[in-house]
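Sharing a structure here in structure tokens format.
Of the protein chains in this complex, one is absent; all others appear in place.
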Amino acid sequence: MAGSKKGFIKFVVKRVVTVYIIVMVAVYLTIIIANMGGYVDEIMKGQLMLQIRMQLKGNPEYSTLPPAELEKIAQGIYEEELKRRGLDQPFFIRSFVYMKDALTLDLGRALYMTSEGGSRLVKLIILERLPYTVMLFTTAMLINFTLHLVIGLYLSRRHGSKIDKLFIALAPTSIIPGWFYGIFLILIFAAYLRVLPYGGILDVPPPTDPIARTLNILEHMVLPLSSWIIAAFFLGCYGRRTFFLIFSTEDYVEAAKAKGVPSRRLTTQYILRPTLPPIITGFALSLIGSWSGAIITETVFNWPGLGLIAYQAIGAFDTPVILGFTVIYAYLLAATVVILDILYGLVDPRIKVMYGR
Amino acid sequence: MGAEGMELGFKGVLKELLAYKSGALGVVILVFLVALSIYTVVAIPYDKAIKLWRGEEEVWIENPRNAQPIWVKYWEYLRGRNLPETIKRDTSDSKQYGVYKSLRAIPGTNLKRLYIEFSFKYEYDDFPSEINIFFSSKFNESAPILRIAWEKPGGNKIELLDFIPRDKYDRLYLSIEHDVLKVLRSYVEEKLYALGKNPEVPLSVEKALFAVEDESMSSSLTVKPLKGTYKLIIEGLLFGKDSDVDARLIIYGKVYGMCGTDHLRRDLTIAMLWGLPIALSFGLIASLTITFLQLIIATISGYYGGWIDALIQRLTELYMILPFLPFLIMIAAFYKLDIWVILAAIIILNIFGGGIKSTRALVMQIKEYPYIEAARAYGASSKRIVLLYIIPKILPPVIPGLIGAVPGYVFLEAALSLLGLGDPFLPTWGKVINDSYRWGALYKGYYYWVLQPSFMLILTAFAFAFIGFALDKIVNPKLREI
Amino acid sequence: MEQSLLDVRNLHLYYATRKGVVKAVDDISLSLKRGETVAVVGESGCGKTSTARAIIRLLPRNVHLYRGSIILDGKNIMELDDERFRKDVRWKKISMVFQGAMNSLNPILKAGYQVAEPLMIHENMSKVEALKRAGEALRMVGIHESFIDRYPFELSGGMKQRVVIAMALITRPQIIILDEPTSALDVITQANIMNLLKKLKNELELSYIFITHDIALSSELADKVAVMYAGEIVEMADAETFYVKPSHPYAEKLMASVPTLRTDKQLDFIPGAPPSLIYPPPGCRFHPRCPYAFDKCMKERPTAVDLGSGHYVKCWLYA
Partner (left out) sequence: MSEGEMILTVEDLRKFFELRKGLFSKPVYVKAVDGVTFTLKKGESISLVGESGSGKTTLGKTILRLYEPTKGKIIFKDKDVTHLSSESLMWYRRETSLIQQDPYGALPSFLPIRRIIEEPLIIHKIGDKSERLKRVYDALSAVRLTPVEDFASKYPHMLSGGQLQRVAIARALVLEPELVIADEPVSMLDASVRIETLTLLRNLQETRKISFIYITHDLATTKYFSERLFIMYAGKILESGNIRDVIMKPLHPYTQALIKAIPDPDPENRKVLRDVPPGEPPNLIHPPSGCRFHPRCPYVMDICRVEEPPIVEREKEGFVACWLHAKH
């Protein structure tokens, strides 16, 4: 059906456009809030003026000038500097310039923060930290996903057994967030037993040998990783188990059981496969979500990732970094949403067939 | 479909809830927490609590710094160690035991001779944390000269220093007084040389004052407190007729109160207690408001459809793309907010959040129910259908989520406080954890400082979690059998 | 007398809910000869479907009591362990067509594969061979072979029902349990499916256990009728006897409440509603609704009375 193919392209285009508009709104909102509606500029302008006056006062060349004259010169330099920084335009207009820059990933320079190499480029600052976050939290999410799926399936097959009841009873433990478990893990393993580091990513000074370095990083990952695994463990398994149990009462599962389908095949073909799309969606979204939601965990463990940088940028009123963070995050999520929409279409045979035939 | 909760009515639901072990436990904990928070609010009114919490040194000066809670003392007592409590001796309190004061004019002069002797029994197995003397003096000509000496059990007397109060009220922080330290070091060294030992690590003032005078004095790791009756003697020379000096000696212990103290000597009991009503109201208000706003928005979206639905759907997508926590942190950091504005920000940042999608799906389903169609057939207006026919039907499946979400908001507040973005005035659990973190509680071993607020947080969280889980089973018959 | 193919004796299936123990199947006995069809008739909630599931051992998770004997070809299959039962009985000896065929197909597997699957499981047949056989089976139920590549959502209700029947047939089991096989279908489609079932029965000498709430429809297949009420079989009779004159008051009233198209008969109804299976009435379970009830009915449970030639009634009127 050629019509459907065209329809599909149209759908994708429409979806991309809608999501892009949403990204634009999100970025604009960030600009407004991160600049406090232009208030941050006022602070910057004030600082600038102060700086100029101080410089002039400190310069012996100007020390003889009358104050009025000095003020005039200061004003002149100030105006010039404003123009150079583009601050002479009203904030409303500049906000759109910011938005354009942000959307084209022209993230500009940070106000105060620097990358490890000393660069002020926001892009560098963020790109430098992104891998750390991904390394830690993607690993955590992957481990969680697998654990919950496997154990959930196992429990659903042993419904009503002692171990099943144990997981049900312990499911409320996941009401406590990962960072909170993190504090306890630090307390036990770093403070009390002194077997693992309190936080950070490398010892000070860091080992130079690459193998030792990797091992050192892994050692630093153990506690934050564990905190996320423990926090999600019981509820995650319980949730998957319940999900599978509900699906295993579907008529076609019962029918397959009656057919004599062995339990392993029943699990994979009749329970897991039809339920995979929502599971995958949930996983993809939470994966991206983990990159921003990790701020607290990163703070607790002093893990130098994106979250920590966002927190530091916020603390320092470093709006370009905040903006860069939001933009990248929004793009990542938006792309995930669109890709999932398309994948859904491709995975679901109902839709697949429409293009196939 | 989960209308069961509605049919059961409140009493019925409560009965069912109590039938689940975890549900009953949750209810018991919650009732206890609510009672405790009511007690707190009545016993320590808000203004008083804030004043106490913000009062810093002045209010708390008689408390030891970073003292452990009293339960640690009981625990240690069982292990045969008696931790020191704070000992106070005050000359202005005449009834007090162990205080002797005499003030005599020296005939023929304008002078007076002062003699103060504080004596106390020290039966503890650890050293005190700090020793201070507070003076309140009356003088008009020149300040009195005071000579302070220390007498250990067994009669060893150490002249500590001469002290001249500079003001009407002055204090002597013995523990950090340089001269005292010098005197004590040479005293200890002398004793050690006499025993043929060399001092390894110099002792702190408290340790030196209370040490058993044998080889163990050579290091602060081996030094032991000497039990018995100690005396602090103040001899003074006062000028002028009306002059007088009162002194108050405080030997700070290592345990204090139900919950111990923090680095500012504040009694943590206040934060533990006041954290409770704040956490409860914060969590409940956030969860209730967000749930109901989302409920109404989702119902409108699902029932009316069309452009309203499309708009709401786009808004939920926008919310999905906005990074919630960074946004919240940004708002909290930039706009220096108190807790209620943070609450409002959390609510606003959640209105179009994830809950809408599932509720909307539920509404779409209920919208097609025959009883809705019947209502349309007998002329019910859309407003009536939404408010009277749909919302009561989606309420039961939503309530467990509402209850279950409370801990999330409680922890969110704690997290913000942990990041130093919480309310600057209120004593909250998150704030205490933040303090403990910032002042190195984990490194220094002040576990109680972290553990107590954590325990309260966990207790609160579990109460709601247990109830939420049980309610979910009651309302959702599908879950009940599995 | 001819040897029974299936002999169900004193079958019980209770399950526990929070409200109490549901006595879904309460001491049921029935037998089936080769090539014979027994229709199990009753209103909703009388235990028909539970009976079917008890026979093929598809039990709910909350089973409280599962007892009795099911003798198939002289062997008590109740004694088999689950794994043996799965391998030896399910689909090899007994297959089943589920209520609501729409939902008994896996939405993401192709129809042909689902039809062929039992062959791959039970006869270790290769996929190619099994699919070939599936094509033949589909043709037998009146669907073109090319439909093996279709997904369930591409099929109409009637076609899905046929696929499910093909699936039940593929391993040539001796017994097929039909659980309301046409309840979701239109009358003409229903008639078509019934025609198909009749043809297959004759051609393949199949035995059916036909479960339905529709007495008129039951007469399309039944050689023998078992009427269920509140978890019990209250009457068991040959079709010739039953459709002409049912004996149990419940069966009699039920028959009287069936509107007929071709004859003008006076319609009747049974007052009240079927009882709960958790707290069934004492004595005869039908007594609260029975016009002939007398003292004994309220106190003592009637036992089956043999009225001759395999006609059994559980009623004090005949004792």
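Note that the chains are named A, B and C in the order they appear, and that numbering of residues resets to 1 at the start of each chain.
The working rule: contacts are C-beta pairs under 8 Å (C-beta built on N, C-alpha and C of every residue); 3 or more make two chains touch, one makes a residue touch a chain.
Treat the numbers as computed from the prediction; the structure is a model and nothing was measured.
From the options C:Met120, C:Ala191 or C:Leu317, the residue with contact to the unseen chain in the full assembly is C:Ala191. Seen across the whole complex, the unshown chain contacts chain C at 37, 43-44, 142, 156-159, 186-192, 194-195, 198-199, 213-223, 239-240, 242-244, 253-255, 257-263, 267-271, 273-274. In the full complex, the hidden chain is touched by chain B at residues 3, 6-7, 369-371, 373-381, 384, 389, 392-393.
In this section, only the chains that are shown with their structure count from here on.
Across all inter-chain contacts, the pair with the most C-beta pairs is A-B. For chain A, the chain whose average C-alpha position is most distant is C.
Note: centroid distance chain A to chain B, computed from Cα atoms, is 32 Å.
Mean C-alpha positions place chain B and chain C at a centre distance of 68 Å. For the pair chain A and chain C, the distance between C-alpha centroids works out to 56 Å.
The residues of chain A that reach two or more other chains are 159, listed in rising order.
Among the residues of chain B, those touching two or more other chains are numbered 482. The touching residues of chain A, counted against chain C in their complex, run 159-160, 250-252, 254-262, 265, 269-270, 273-274, 349-350, 353.
Only residues 22, 314, 317-318, 320-327, 329-331, 333-335, 404, 407-408, 411, 414-415, 418-419, 433, 437, 442-443, 445, 447, 450-451, 454, 457-458, 461-462, 464-466, 469, 478-479, 482 of chain B touch chain A when the two sit together in their complex. The part of chain A that touches chain B in the complex is made up of residues 18-19, 22-23, 25-26, 29-30, 33-34, 36, 159, 169, 171-172, 175-177, 179-180, 183-184, 186-187, 190-191, 198, 242, 245-246, 285, 292-293, 295-296, 299-300, 307, 310-311, 314-315, 317, 322, 325-326, 329-330, 333-334, 337.
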